[in-house]
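Single-structure report; data block below.
A single protein chain has been omitted; all remaining protein chains appear in their positions.
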Amino acid sequence: MLKGFNYPLTAKGKSTLNPTPPWYYSADFLNIEFWADPAAVAALLPPGLDPDVSANGRCNAFFYDWQFSGENEEYLDPARYQYREFFILLDALFEGRPVSYTPYIFVDNDAALARGWLQGYPKRIAQVFQTRYYAATGRAGPAFAPGSKFAGSISSGGQRLAEGLVTLKEPMKDLSQMKQRPVVNLLYTPRLAAGKHDKPAVHELVENVPHDVKIEQAWIGEGSLKLPVCRGEEISDLSPIRCGKGIRASLAYVVDDLKTLKDLRK
Amino acid sequence: MLKGFNYPLTAKGKSTLNPTPPWYYSADFLNIEFWADPAAVAALLPPGLDPDVSANGRCNAFFYDWQFSGENEEYLDPARYQYREFFILLDALFEGRPVSYTPYIFVDNDAALARGWLQGYPKRIAQVFQTRYYAATGRAGPAFAPGSKFAGSISSGGQRLAEGLVTLKEPMKDLSQMKQRPVVNLLYTPRLAAGKHDKPAVHELVENVPHDVKIEQAWIGEGSLKLPVCRGEEISDLSPIRCGKGIRASLAYVVDDLKTLKDLRK
Amino acid sequence: MLKGFNYPLTAKGKSTLNPTPPWYYSADFLNIEFWADPAAVAALLPPGLDPDVSANGRCNAFFYDWQFSGENEEYLDPARYQYREFFILLDALFEGRPVSYTPYIFVDNDAALARGWLQGYPKRIAQVFQTRYYAATGRAGPAFAPGSKFAGSISSGGQRLAEGLVTLKEPMKDLSQMKQRPVVNLLYTPRLAAGKHDKPAVHELVENVPHDVKIEQAWIGEGSLKLPVCRGEEISDLSPIRCGKGIRASLAYVVDDLKTLKDLRK
Partner (left out) sequence: MLKGFNYPLTAKGKSTLNPTPPWYYSADFLNIEFWADPAAVAALLPPGLDPDVSANGRCNAFFYDWQFSGENEEYLDPARYQYREFFILLDALFEGRPVSYTPYIFVDNDAALARGWLQGYPKRIAQVFQTRYYAATGRAGPAFAPGSKFAGSISSGGQRLAEGLVTLKEPMKDLSQMKQRPVVNLLYTPRLAAGKHDKPAVHELVENVPHDVKIEQAWIGEGSLKLPVCRGEEISDLSPIRCGKGIRASLAYVVDDLKTLKDLRK
């Protein structure tokens, strides 16, 4: 009997990209709210999701510095499991219910890519960076204080796809401001067999169901984001018309489940 | 209608990891034949494949420097599509027919990883290198000549997983020596939904059907391979008992199909 | 007039690897004390430094997650200036005074390498990782608490050169325990001109003079370190005979000077 959750499946199950869930996460992140052309947002939604007209093209961009673990102290092998991530969420509706959808997401780690694909996160590999906070502050390490700045950047295939900046204003007193729409993604596994290139093996709308969510050290302020035009890429079609709030905080949660909303295969 | 073959699916289909097949490949490669403990080989075979007792633990290791293209000159964006690969093939039997199976494979590129997963190649990300041949030879660039040496190495998660060496003896006159068993892999897509972690969405034995295979500049000689013991890895269970022939050659082929041999879901 | 502090010198001084000092730093770090074979330690000391017999082969290993800035908000370009580092300090004597010396040091960033070389830090490029602390703790993010574990690893040229672990015991009440010997390094710039390969342009013993040093969140406990045998490397000659205390803390300081102790050119 082969063992392992993701590829590769082997005799002892040590080589697998990921242990069987539950999956544990801790992170620091930047969140930048922005508004794109509503038509560009609508053009990215999969079947089953509708544009949220009242949101008027509202999106959110995120830079995450993650640490991952299964139940065997994987956080003690950071070369294999620590990673960084950038993604965008679009406001949308599922059967009239406000949700958000992930059209673009990038990580710098294969284990994270594998976990993402099973949740409908369409991850590619990239180099992602964000300014870090250190307890020993100074000119190289911004304090948690009004006016402090934290930047993020992401590059894939050698091209800079996004640059973001969060300028802190004040600690977030009311954490309900952090409340996000549930994330609904497209779970999609194509087939290589001739004649089936457009008949995916898996094609579903799925809802993420993270739990034990913890937020700490949340600061709110202003956000700004650039999505430069790049060759062979179309993320710049979401280029911000205007930007809104910016957040810098720490987050922890657990993932061990996924809910299928709709099978999209005919 | 969203466009793209792999994730992400987008309005214009430019961001997708890969264009729709056909997929075109050219490469230089090293091939090292070796024999491992037959019990270790048998322990890695998926349901539906049987040990090839007569092969007595025979395996092959490969280092590839690849160039990929779809039909839109993707080879002119080498930062996104050029890649390097290491893998091992095990001799096995499918319904009594000699085949080979891929228990371990590593690439340094996400597009290659995505294409591999759809063919049952259980790819992880790694750093892979091989000594190159240049038309301008010298002390840094081995000639195609008896005694010339070409080395390969592969590291993942910061650990050296394999080192190989091919020492040339003579040009391969009879290319039928290059003839390989068909590759039969395990196509496997797990599910994250609670209660279904061991009920994969896709679970098949599949056969690769490359075509328009071209071999050039093939030299044969001796091979040697090391698979060091590494933390959290089990590839060293295939550590060579002895090594056989070594090959250095160039290869081109086309992939646009996959044949399902058996559905393994109960 | 060309501008820039390090290579390249250009018309506007924007392309230079580093701005002119002062250089500002903030970091999280792991420190593991260990004892190696005193003869192996002595064999690594440059002319002008003597073995500290009373130290009996005492060394310290460090994993650093750094953020760098000059005076133009370089910390807001983390893709260019954020970096990670591993190094070893040997206890030694300079004219009878206790000092420490850096035989090995690795970073993952060229700007950091350039700054290091000007301080006698003999940096090479590597991949360095350490377990991170996040304010949102959990199974993937260790708390500051007795028994919490933080790991570090470093790989260069695809080989794992060191692995370390710090297990926390208690907050460090007395920061004088952090007090380190001054770092004395070998500043060395060889010459390529024929006949001068062993007549360096610069060959000095230099003392580092950091200032405005700040330590925060210091925890002390136990350390452990491995220095595996690797091909083409000799760092494993310092393999720990036993390990001592382990520290996890945050640090900030400023660098803008260097003191020459001795010119070693004949």
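As written, the chains take the letters A, B and C, and residue 1 is the first residue of each chain.
Following the convention adopted for this analysis, a residue touches a chain if its C-beta (ideal position, glycine included) is under 8 Å from a C-beta of that chain, and two chains touch if they have at least 3 such contacts.
Quantities reported herein were computed from a predicted structural model and do not represent experimental measurements.
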{"item": "Residue among A:130, A:155, A:208 or A:250 touching the omitted chain", "value": "A:155"}
{"item": "Hidden partner interface residues of chain C, rising order", "value": "2, 5-12, 14-15, 17, 20-21, 40, 43-44, 46, 77, 79-80, 103-105, 109-110, 113, 117-119, 122-125, 156-158, 186, 188-194, 197, 201-202, 231-235, 237, 255-260"}
{"item": "Footprint left on chain A by the chain that the document does not show", "value": "127, 129, 153-155, 158-160, 163, 230-231"}
{"item": "Residues from chain B at the interface with the omitted partner, ascending", "value": "24-28, 65, 67-69, 71, 73-79, 82, 127, 129-132, 134-142, 149, 151-153, 155, 165, 212, 214-217, 250-254"}
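In the analysis below, only the chains that are shown with their structure count from here on.
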{"item": "Relative to chain C, chain with the most remote C-alpha centre", "value": "B"}
{"item": "Euclidean distance of C-alpha centroids - chain A vs chain B, Å", "value": "30"}
{"item": "Sites on chain B at which at least two other chains make contact", "value": "158, 231"}
